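The block that comes next holds chain A.
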Amino acid sequence: MKYLYYPGCSLKSSGRAYEESLLAVFDALDIQLEEIDDWNCCGATSYMGVDEIKAFGLAARNIGLANRQKKTQDDEETHIIAPCSACYLVLLKTQKYLATHTDVRNSIQGGLSEIDLDLNSNIKIRHPLDVLVNDIGYQKIAERVQKPLKNVKVASYYGCQIIRPYQEFDKEYYPMTMDHLVTKLGGEAVDWPLKTRCCGGTLMGTMQDVGLQINYRLLKEAHRRNADVMITTCPLCQFNLECYQDKIMKSHNDSVEMPVIYFTQLMGMAFGLSDISLGLNRLLTPVSDIFQ
Partner candidate 1 sequence: MTKITASDKKVRRYIKYESELDQTFIDKIGDAAYGEQLLSCIQCGTCSATCPISHYMDYTPRRIIAMVRAGFKEEVLNSNTIWLCASCYGCTVDCPREIKITDVMYALKREAILEGSNPRGFPIPILANKFFRQVRRHGRQNETRLLLTVYLLTNPLNLLKNARMAMRLYFKGRLSLFENGIKQKKSLRKLLKTLDRNQN
Partner candidate 2 sequence: MNTEINKTLQQPWKPRIVAFFCNWCTYTAADLAGVSRLKYAPSVLIIRLMCSGRVDPQFVLDAFAKGADGVLIGGCHFGDCHYIEGNHKMFRRYQMLKRMIVNMGIEPERLRLEWISASEGDKLKRVINDMNEKVQALGPLNLPGKFQEWDLEIQDMIDQNGDMPAAKEEHHV
């Protein structure tokens, strides 16, 4: 099966390492990804709060583009892989909303027709985590492991937006896919209660005090549970938890230092891929030293 790839804005800047590691891991598993041509911003969270119709419109354009690309290639069922939680949620939400609200759908379809795009088709929005564990399967991933993560305790942090309220691949209260993945990579999954608690999103930028406190709670609990590393599925979570760590520790006067990396980076490491190919060099809190 071929997957279309929707990177989203973050994966081209602050989340660059996510993209690098994602591509490396998919490549290592022999899965082709094809970037959607001329994709635009997903219309994320903040846009919804300004103009809903246009937010849906932006997301819909991407779906329309995928539809066009799909048609030219004659694939039956096309899946868009959206790694950023916000993009994933917005695309999924748009699709589900338009499916049930005909008036809005008609209006959006009207706009798309003007630029020769078309919504109708059976396109599925997928998160790479979903694709990896459900399409590729734990089995195949386990087989690819070259350097098992012996004795590494991993706290899987799903964040909020990939797990609720639209997805269907995992439980919304106690998601376990990433935890299972960690065990398949040879590591030890830490059971901790905050794995779906929000990182505050853009609050870190806009109301820093609030953002720092929220992220402190997360790091603190992971620490308390003796995690060696935290893995995330979202560029914003990773950014908040990693890049602000200095500040978090300073403002709370507590040492909660911990590497925070993308789950794809962790996979790549277990696969034995090079640091550079996984973008590990881009981390502010280095990670390599804990893997002996």
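Here is the rule we use: contacts are C-beta pairs under 8 Å (C-beta built on N, C-alpha and C of every residue); 3 or more make two chains touch, one makes a residue touch a chain; residues count from 1.
The set was built so that all candidates are chains of the complex that A comes from, given by their letters.
Please read all numbers here as calculations on a predicted model, not as lab measurements.
Only one of 1 or 2 makes contact with chain A in this complex, and that is candidate 1. Residue ranges on chain A touching candidate 1, taken from their complex, read 9-10, 12-17, 38-41, 43, 45-54, 57-58, 61, 89, 97, 107-108, 110-112, 114-115, 160-161, 164-165, 172, 196-198, 200-203, 205-208, 210, 214, 243-244, 246-247, 281-284.
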